[in-house]
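Since the structure comes first, as structure tokens, the remarks are kept for the end.
A protein chain is absent from this complex, but the other protein chains hold their places.
What follows is chain A.
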Amino acid sequence: MRNLWIFLSRYNAFFFFIIFFTVGIILTIRNNVYQRSVTFSSTNEVVGTAYKRLNVIKRYLNLVQVNDSLAAENAALKTQLLAIASIDSTQITKIRDTISHQQYTLISAKVFKNSVTLTNNIITINKGIKDGIMKDMAVISPIRGVVGFVQNVSENFATIRPLLNQETAISVVLKKDNAFGSLVWGDDNFDYRKAQVKEIPNHYKVKVGDTIVTSGFGGFPKGIEVGRVTNTISTGDSFMTLEVALFNNFSTLQMVYVVKDKFAEEIKSIQPEVKNEQ
């Protein structure tokens, strides 16, 4: 013990240095946004590449589910195609230029890293600035349902703040009567299959089984089906909260579509302060 003490006091300059230096580094990383994002973000190239390797195995194991989902999507698209084919094109007299009015384009991306067990979950995908992904773009699930918003983008990767994150709020409406609400997750509810819709005015009659769709504000195209009402809770004031069973399953998410909104910049430029409701 005595020898240890002598050793410590003889080289005290060095030990003090280690202590103070560590404190300095911790301060740097904790309090500077840039340094923190470089250190901890999984958009970090090293971590991103590691997850890419790991994902090869995981993707193979999940092939069955992915096949099923792709088949389902195929079927849905074919149905749409049939509907279009049945239109008698000779009847149309007015030509509509659909390209220049197309507001949304979809970019498909693979999920590298996903979690559903944390209070603030983050998803990492394999597309980045190179592929045209930008911050705050909306992300939807290939079959049904919403995923979240793009949070961080690097050259080749991006992270998504999904609905399963306490900071995410998505503007939704009741499909049948357009009552507005805000879809959130994580308020005494950490089940990845459920979410809540807050601030629906009390005078709307909501039944169990009603469908919730996106409102079209803040990045998401209008009318994407989000989930089905399972329960209504009155909060005591003039608003009620709805419990919603989500259509998409976050735990088996393999592919996502990032929604590119042609007018996002323009809309943002005229409403600069709107932040909480994305």
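One rule holds in what follows: a residue touches a chain if its C-beta (ideal position, glycine included) is under 8 Å from a C-beta of that chain, and two chains touch if they have at least 3 such contacts; residues count from 1.
In the analysis below, contacts and distances are computed from a predicted model.
Taking the options "Rod shape-determining protein MreD", "Response regulator", "Multisubunit potassium/proton antiporter, PhaF subunit (TC 2.A.63.1.1)" or "Biotin carboxyl carrier protein of acetyl-CoA carboxylase" in turn, only "Rod shape-determining protein MreD" matches the UniProt protein name of the chain that is not displayed. Summary of contacts with the chain left out: across A:31, A:117 or A:271, the touching residue is A:31.
Counting over the whole complex, chain A has residues 12-14, 16-17, 20-21, 23-32, 34-35, 38-39 touching the chain that is not drawn.
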